[in-house]
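Of the protein chains in this complex, all but one are displayed in their positions.
For chain A:
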Amino acid sequence: MNLNYIIFRNLKKNIKNYYLYVFALIFSVALYFSFVTLQYDPAMEEYKGSIKGAAALGASSVLLVAIVAVFLLYANTIFIKRRSKEIGLFQLIGLTKGRIFRILSSENLILYFSSILIGIFLGFSFSRLILMILFKLVGLEAQATLSFSSGALRQTLIVFGCIYLLIMLMNYMFIKGQSILSLFRVVSTAEIRVKRMSVLEILIGLLGMVMILAGYYVSSILFSGKLTGTTELFATMIFILGSVIIGTYLFYKGSVSFIFNAIRKSKGGYLSLNHVLSLSSIMFRMKSNALLLTIITTVSALAIGLLSLSYIAYYSTEQSARHSVPNHFSVLLPEDAAKFTQALNGENIEYTETRRDVIQIEADVAGIVGSDLGEEFGNTMILPVVSDHQVEGVDVSPEETLFTGSNNALNQFMSLRSTGQIELRGLTLSIPQQLVGVDKDAVVSQYFSLGLPTAIVDQSIYAQLAQDLDPKLQSKSSVYIGIDIPDASMLGKADAIFHDLGFSEQSGYMSQPALIFDQKSSMGLIMFIVGFLGLTFLITSGCILYFKQMDEGEEEKPNYTILRKLGFTQGNLLRGIQIKQLFNFGIPLIVGLLHSYFAVKSGWFLFGTELWTPMVIVMLLYTALYSIFGFLSVLYYKRLIKESL
């Protein structure tokens, strides 16, 4: 039996235990490699110009490496601790520390680099798929072809080689710093220190929950118009972040055990098996993992939040494009409109034209602005005004005004009410009006509205105001010209014509398809990057929770032995374990989901028009992927319970 034999045997034994680690390693290498391949791919060149796709990919690959490196190093600390007894044994039979280090290194070398090679192979096969997903998301219609890039290979090998060296360095320090006796003891120093609840802990537990709730509450009023100054807003955001993160930490440190302890107290010492396995174990364990759980919760909340927001933006592209320009195309000057329609005729493209006269009027909105923000503007706004004759399906009486095309963000900031008294002012005139409602659909382009609502008034009022215009307020054009293409298949062609006429460069000339494309491509890229980073984080943090569960399981194995001797069946124990894992994985998940829900809810209107569908989809997806690790850990426990007697 020589050293190589020992290495080989260890490897065989370890792979069975660490398949998830190997999987996570392969996965991260594959992802990294495909990211880098994309970066080196010539197909990205054309994409590069517009939104710096490659730069974004490059930056995110750095983040990816950071996540993966932290994960691998952390996982390594767990594993080396588990093997400390073995290391002690090797020392006991006379191997030098250097020799042991060499054994560990070569063992890791084989495991690590074969995973990397598999990862690179998979990454290359998947990079085309990933490129296809990216193209699909950003709406680019290009053929996804990829060539193997030696640059990408080199970069991947260098980066993961460095991580390997770091791991080795860590192992070296671990072995060097330990004596034989202390190595034998590492495992037996349990993480938990079972103690009764002190008053301090109860206070910590309560404080944690209060802080989280306070953060949630403040986040819900963050953009309600009560806070206006930039510094005030910024300070409030910092407060929310701090309060929620510290609250989360205290929650794990105290609240969980506080709540569970209360449940336990109520049982008066008579605990059912499910309580024994879930409550009593989690009570003490969550406390010792508080920091880790806080980090995992916070980062996953961040990932879910960002992903939800970018998906909201992506999902609402069409709506927000329609908000910017209500028709497919809009030009400012009538002669340009003629040029455009002529060209359309030339290509046999049908179209419909909408013209609306728009005047800019100062309006006193003191009666409908709820926030203090109005004061800063003297409670007046310059609003575009349109006659109700020119808007289909709208008819208001001479005393009434209808706001339309209102913007979510504006509504939130100013807390605009949808009814109330306003006053429209011409140069000399001042006409009081009753605001009867706020509609979402825009009737003129952003060029006229600048994001403010458009006021629709009765024709007679419009005529009065038009006679009494303040020339300083008027824009270059006083007519909104919108052109629609009823045949959707012709839209692309029309957009090309629009572009060829040079309209796309000029302000006030807008094309809905181009807007949609622009936003889809930038939001698509952000979604793509956040999505994959989030996935990496999800998988690595899931693995860490799983490894923690492995450790916990090993430590609790004697308990299962006792319980089985007392006459509990494997099925009984497994049911208790399932409940325990429901808490173990469920609590961080639910806290993370709640955090991201409140984060998204406080500011989603800045990103798009639809909150629920995108957010729920992201959350469900996250929950489903996350649950896989919970199931895997239950399977692990099942084996453990079976072996325990």
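Rule of thumb we're sticking to: contacts are C-beta pairs under 8 Å (C-beta built on N, C-alpha and C of every residue); 3 or more make two chains touch, one makes a residue touch a chain; residues count from 1.
The criterion applied here is as follows: contacts and distances are computed from a predicted model.
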Subject >> From "Nitrate reductase gamma chain", "Aspartate carbamoyltransferase", "Phosphoribosylformylglycinamidine synthase subunit PurQ" or "ATP-binding cassette domain-containing protein", the hidden chain's UniProt protein name >> reply: "ATP-binding cassette domain-containing protein"
Original post:
Where the complex has a chain not shown, which of A:T96, A:S179, A:S272 or A:Q342 is the residue touching it?
Top reply: A:S272
**OP:** Looking beyond the chains shown, say which of A:Y21, A:F568 or A:Y622 touches the absent one.
**Re:** A:F568
Subject >> Sole residue of A:S281, A:S300 or A:Q360 that reaches the chain not shown, by the stated touch rule >> reply: A:S281
Subject >> Contacts of chain A with the absent chain, listed as residue ranges >> reply: 192, 194-196, 268-273, 276, 280-281, 283-284, 558-559, 561-572, 645
